[in-house]
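Here's a structure for you.
Missing here: one protein chain of the complex. Every other protein chain is in place.
== chain A ==
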Amino acid sequence: MASNKIIGIDLGTTNSAVAVMEGNEPKIITNPEGGRTTPSVVSFKNGEIQVGEVAKRQAITNPNTIKSIKSHMGEEGYTVEIEARNTRHNKFQP
């Protein structure tokens, strides 16, 4: 039987949002900076994974940053190679 902890995630190309049902209404959950949306960016550095605003801010300095990955969904032969010491896969195919 499904748990009562249900959230809805809108995983957008540039930004994502998360909401929870309160009674009959969905309610957006804000991120730690008070934002109602969070950038859809993930970065890998020194074995750490960072997401959201923080990842976006260091995108220029870090080649192992992935942004707008959704725009490549369904693209024939598109792969991403990054260095991420704490994952088993170093090659992603979106």
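One rule holds for everything that comes next: a residue touches a chain if its C-beta (ideal position, glycine included) is under 8 Å from a C-beta of that chain, and two chains touch if they have at least 3 such contacts; residues count from 1.
Just so it is clear, contacts and distances are computed from a predicted model.
One chain of this complex is left out of the view, and of "Protein GrpE", "Cys-rich peptide radical SAM maturase CcpM", "ECF RNA polymerase sigma factor SigK" or "NADH-quinone oxidoreductase subunit D", the protein name its UniProt record gives is "Protein GrpE". Across the interface with the omitted chain, chain A contributes residues 4, 22-23, 27, 30, 32-34, 50, 53-61.
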